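I am attaching a structure below and will ask some questions about it afterwards.
All protein chains but one are shown at their positions in the complex.
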Amino acid sequence: MDSALIPEGVKRCSVGKFLIFLGVVGAVLLWGVFAMLLCWIKGLNQTNMNDYYGFALWIWADLAVIALGGGAFFTGFLRYIIGKDELKNIINYAVLIGFICYSSALLILAIDIGQPLRGWFIFWHANVHSMLTEVAFCLSCYFGVLTIEYLPLILENRQLEKVPFFHHLSHNMHEIMAVFAATGAFLSFFHQGSLGGVSGVLFGRPFGYREGIFIWPWTFFLFTWSAAACGPCFTILITKITEKVTRKKLVKDNVIELLAKISGWMLATYTIAKILDTWYWASVTAPSKGFWVLDFYSNNPFYGPWILVLEIIICGVLPALILITESGRKSKPALLLAVILAAIGVSVNRWVMVLQVMAVPVMPFDSWYMYFPSWQEIATTILPVAYGVILIGLSHRYLPIFPQEKELNPVD
Amino acid sequence: MNKQHNKAKKFGMVIDLDKCTGCGACMVACMAENNVPFKADETNKLDSITWLRVYKLTNGKSFPNADFCYLPRPCMHCEGSHGHSPCVSVCPATATDYSHETGIVSQIYTRCFGCRYCMAACPYHARYFNWWDPVWPEGMEKYLNPNVSVRMRGIVEKCSFCYHRYQLAMEKAYYEGRREIEEQEYQTACTQACPAGAIVFGDLDNPEHAVHELKKNPNAFRLLERLGTNPKVYYISSREWVRQAGDNYLRQEGKSEKN
Amino acid sequence: MKVSRRTFLSIGSFIVGGAAGTALSPLPWKLTDDLSIWTQNWPWTPMPERGEVSYVNSVCTLCPGGCGISVRKVNDRAVKIEGMKGHPVNDGGICILGLSGLQLLYGPTRIKTPLKRVGEKGQGKFKKISWDEALKEVAEKLGTLRSEGKSHTVACVSGSACGTVPQLLKRLLTVYGSPNFMSVPTMQDAYAVTLKLMHGVDACPGFDVENADFILSFGSGIIEGWGSTVRMFKANSAWQDKKIKVVQIESRMSNTAAKAAKWIPARPGSEGVLALGIAYMMLRDGLYKKEVCDSAAGFEDFRKTVSENYAPENIAAATGIEKETIESLAKEFAGAASPLAICGRGQGHTPGSQYEFMAVHALNALAGNINKAGGVFTVPDPKYIAWAEPELDETAQKGMSSPRIDGAGSETYPHAKSLLNRLPPAILSAQGECPVQALLISEANPCYTLSDTQTVKKAFAKIPFVVSFSSYMDETAQYADIILPNHAYLERLEDAPAYAAGLSKPVIGLSKPVVTPQFDTKHTGDAVIALAKALGDKVAAAFPWESYAACLEETLGDKWKSLNEKCFAVVEESIEAPLQFFKQECKPVFAEGDEKQYPFVLMPYDSIRLANGFIGNTPFLTKTVPDTVLRKNDIFVEINPKSAGGDSLSLREGSAVMLTTPKGSAKVRVHLSEEIMPGVIAIPRGLGHTAYDKYLAGKGINCNELIGPAEDSGSGFDAVWGIRAKLSSVSI
Partner (left out) sequence: MSKPVDHKKEVLGDGSGGFAILFFLLGLVASLIVGWVVYPKLLYSQKNQPVDFNHALHIDLVDEGCESCHFFREDGTYSGVPKLAQCIGCHEEVQGETKDEAIFVEQYVKQGREVPWLIYAKQPDCVFFSHVAHVKAGGMDCVTCHGHIGESASLKVYEENRITGYSRDIWGKNISGLKTNTWDRMKMDDCSECHEEKGVNATSVQTGKGACFVCHK
């Protein structure tokens, strides 16, 4: 029925099957939309957020997807600026994942702020001193870049491509993609960094506060670094999942391994930097404010300091070691484990640097409170996941996302 | 250019914790003056708006050596360094600001779009988010004070040192051909109400104001001074453990830094 | 195919053109701006009207403290209550309840029109009726009872006995023919009996706290609302400045105890014993004012009794206080120039045992500080209400000669003027017809404030005709048959004599209307006059005034003008008070219940953030209640961690437990606290309302339901201060 839209030379599941898939994920999406509307109409009292968890699940999801979407800018950077040509076989997917992640981030932000209709104040009445202003500008601009990067992919649809205007547009955009990739990399450096700066500049919150270089706290660089390291891991992870779901090999191993190797070294260096940062913070910054490092964790009744072990050792050192060793990269289960851990690691880092910064008591007579998100928060957090799955489904079905698919899966 | 400027002032508070009885009159005076809303259930203190909150500090000892002390916590109106208080510089929409004229950290409710970054920045939990629409039982909205805007849901609010009272005092001064006001012309609602006379308010830089001397009391301290927030609310306590409880200290610092 | 493609392109171009044109028009930009402005002015977020500001001075009547208030108005709305500067009682200060008074004035608990009961008693179902109907119905009922010769079965409960409105009610009862005028007892009544017995005078106590230089407080909540709240707060601050020592004797560390220079956690209920223990030391070491005491009547008897029974070793077990502590207390107390011993637990809303009051007063007597600066003054009862003696007809004379239902003034209870606590048992124990056929209630909420509230409610349900004058839908109003709502306190003109607040120089205040009445209410004074006129004849003749306002103006006479201007007049009257030591026949009051079955002693405590009398807590006050006291609807019982880990119990912070006393049980949560004596547990007064609104009703439990009355053998007052209790685990 929709065969005219499907790229030539590849095989897709039946329309019925695809519609069932869309229906199931669409139902989840609608559930999320319902929760979103509740939050917009009734206000944020629909959540379990409070004055001690003003930054909660959503902002965590926001920072996490932005970090995980970092694969787009870094892969683009490697492909177009450094000239790792093999990566052209995965760049499309990296861009799509990035697009999904960034549009989700913007959507979550639109739900998370108390006055969505005033959201544009951040641009119109911008305070240049605020890290969040920097985030907003770079994030929006980079989303624009991602849209521009994603657009030619859409235009490559078999039917759209027939329109000469679109065909030429798509072709010309491909030609100048390096410019956009460079812009994207530049913007990403700043917004990933300024997201790190969000907690790093809070000198009233010794848990998050970091000293730094010029106006940037160290978390500025650590966030960019970790996004560059873990974003591609997430791209690999999603590629692997897509291959599993479609029961097809979509990207050749050498491409994956190259990306994994680069990520591995990024992750390794990042982890070293993170350890140094943690050490300096624990031994110099925090004590100067009167805190022994375990003070920050001791009152947490749930996970205590174990979260530090999880983030740095299990989800930092371990995946880095797997990815920088050739045998680790070549072993499929090890690679999968490594990219999963890396994705978890960067998410845990964002959790710590967002929720905990606000929840750790600073006044000696204040307390740690626990928080569990309401169903509305969970639903609205799952909403972008459902939306991402649908967009991937549609894109995979109708767009030539994987250039190697035809070669790897010859149709009889 | 400068002729239109009013003299720079630095309003601040000195709260005598030896006198404070923890009665909560300051909290209610503040709520009544500033149109702070209330819900049917306000027992969840994590979403209960109290611009001025009275904390109960305990010395951690067991009966009969236990002791406690109340500590009223308004907004500290941190000066940080050169007015860069923790919250002011982080607001992306310039909804909160620090004025060198008064030293007051302002919050403009109609500008705020509710990102809550300032709340994350404030270590004193002095900022409150309006999770709910403010609702008064029918008829009760009659007591609302027109000098203070009622806050809509979805934005952050906090203690303003009753800034509207400064505005009104200045209006009177202008009417009478003055550009300056006397100490008594501008007092916050909590200061005025405190039945124990524990709160003193004025210009910290003005030697004629009581707070100028009081803040030099050897028993005076500020909350979390070590963070560099440079708050403008001072506390006085003759009890050492109370003064110690105002900041964080490492064990080896021997709790002797402030006596 | 051809057409559809063209259509597609055309529509596409149209849309693109439209988008471009829209972007070039003000529409999207102005709309974006306007939508954000809409969020800044949401129609459902109230926007108070601006206007001209004015101030009205008045007197707060939410408690007997007599503070001057200055109410800020914008146009005709009252927007803020502040303390009146220069007022002799509070000089600009104001308490937490007074500050939130506008929530009472404009609050949802106001009764807006006269009401007539339609449901069962206590159910709170009423219908609106007119004032004419309501007054007529009450007058007819009273008229019928009177004509049936049952005038003495009509009773009246008033929040206070002081002031023109209570006196008008009393006058109505008198000319109608009933002796049963009752007021809600407080520590002032126990003090009045003490002064009567030890000085032979009808007087109120006046504590010269401003000039005292050593304060020995037997559980008085100096900064919890005892006496005139703001005045005590100011005194406390002045003591801090002057380094004057306060010693607080109390088994739980109240705010007062925490602020005091010394906290002595004595066993609960042993305060009187400890006072006499200190007296023992003073007598033994000759530390008392011999020139005052030696000549006083009964002194030798007193000395003998104390010397025989109150040596430190005799009382150590009862009080839990060591000899050295008692000795040094006695030395410090006697050594001070103007020491002052005070009692009356917490806010002093309950009378307490005569034994304790007299023991504490004896300390003041021994220190020679009666009617001395810094001591206790005997302040004569107010005399400004001097109406002509009413003429009683035969029915009235007959009615007035019948015995009082509560037994006050009888041989058994010669000293008490009224014993409200004895009313419920009198009703419930009567055979046949209810001894109270009609009850008038003004400014009182006995169905909440009296001990063993369930029994009180049962008694009230038995009274055939209850008339409430309450401005608010409180628990007692719910038991009324007719409600004649009074103007709220900021709507009415009334005298506010502050005699019951321990002021050394009492103040007569004039409470002035700040706003016009918001609803269809009527001043109780006017309602009483209207009822009297409707009853006719000599009853009507005793009320010659055309309105309450006229009555008040006439009553205040030459004071009227200055009161109207200043809102207060300071009374400088004193009374001779010869000292006599009354032989201690009174007994301490013990906590009810078997020690084995009930291992704990449960004590209610007063908190300044919880109004626990006739006035229900305001939403603002409830908002300030800490989450270690109330969480959602659960109340917390304070318990020392040492007691919490008993054999069968292993209580943690927040555990749910069943709190059981001989009077009842309730589910509560645990708050572990080092600020309470092991073996003692405590819950606050002022919660557990069933009436009022959603901001108050259903929150926590009313401790009065768990506590039974304990009649004092000396006075007949309810002197209960606690009850034995047990905690048992429950599943949540």
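Letters A, B and C mark the chains in the order given here, with residues in each chain numbered from 1 onward.
Following the convention adopted for this analysis, a residue touches a chain if its C-beta (ideal position, glycine included) is under 8 Å from a C-beta of that chain, and two chains touch if they have at least 3 such contacts.
Quick caveat, the model's predicted, so the values are computed rather than measured.
**Q** Any idea which of B:S106, B:N206 or B:N219 touches the chain not displayed?
**A** Checking each option in B:S106, B:N206 or B:N219, the one touching the absent chain turns out to be B:S106.
**Q** In the full complex, which of B:T21, B:N130, B:S149 or B:T229 touches the chain missing from this view?
**A** B:S149
**Q** Could you tell me which of B:L168, B:A210 or B:L250 touches the chain that is not displayed?
**A** B:L168
**Q** Pick from B:Y98, B:F113, B:Y143 or B:Y186: which residue touches the chain that isn't shown?
**A** The one listed residue touching the chain not shown is B:Y98.
**Q** Go through chain B and note every residue touching the omitted chain.
**A** Looking at chain B, the ones touching the missing chain are residues 1-2, 4-6, 8, 82-84, 88-89, 91, 94-102, 104, 106, 108-111, 147-150, 160, 163-164, 167-168, 170-177, 179.
**Q** In the complete complex, which positions of chain C touch the hidden chain?
**A** 1-2, 5-6, 9-22, 24-28, 30-31, 34-35, 37-38, 40-41, 43, 47, 50, 52-53
Operating definition for what follows: only the chains that are shown with their structure count from here on.
**Q** Report the inter-centroid distance (CA atoms only) between chain A and chain B in whole Å.
**A** Computed from C-alpha means, the inter-chain centre distance equals 39 Å.
**Q** Taking each chain's centre as its mean C-alpha position, how far apart are chain A and chain C in Å?
**A** Comparing mean C-alpha positions, chain C is 61 Å from chain A.
**Q** Counting in whole Å, what is the centre-to-centre distance of chain B and chain C, each centre being its mean C-alpha position?
**A** Chain centroid spacing, chain B to chain C, equals 32 Å.
**Q** Among the residues of chain B, which ones contact at least 2 other chains?
**A** Chain B, residues with two or more chain partners: 44, 56, 58, 133, 152-154.
**Q** Give the residues of chain C touching no fewer than two other chains, as numbers and ranges.
**A** In chain C, 39-40 touch at least two other chains.
**Q** Help me check something: in the complex, which residues belonging to chain B touch chain C?
**A** For chain B paired with chain C, touching residues are 16, 18-19, 21-25, 27-29, 31-33, 35, 38, 40-45, 48, 50, 54, 56, 58, 61-64, 66-70, 109-110, 133-134, 136-146, 149-154, 189, 192-198.
**Q** If you look only at chain A, which of its residues touch chain C in the complex?
**A** 115, 117-118, 120-121
**Q** How about chain C: which of its residues touch chain B in the complex?
**A** 39-40, 42, 44-51, 74, 77-83, 90, 92-96, 99-100, 102-103, 105-108, 110, 223, 229-230, 233-234, 236-237, 240, 253, 255, 258-259, 263, 265, 518, 608-609, 619-627, 630-632, 640-642, 673-678, 693-695
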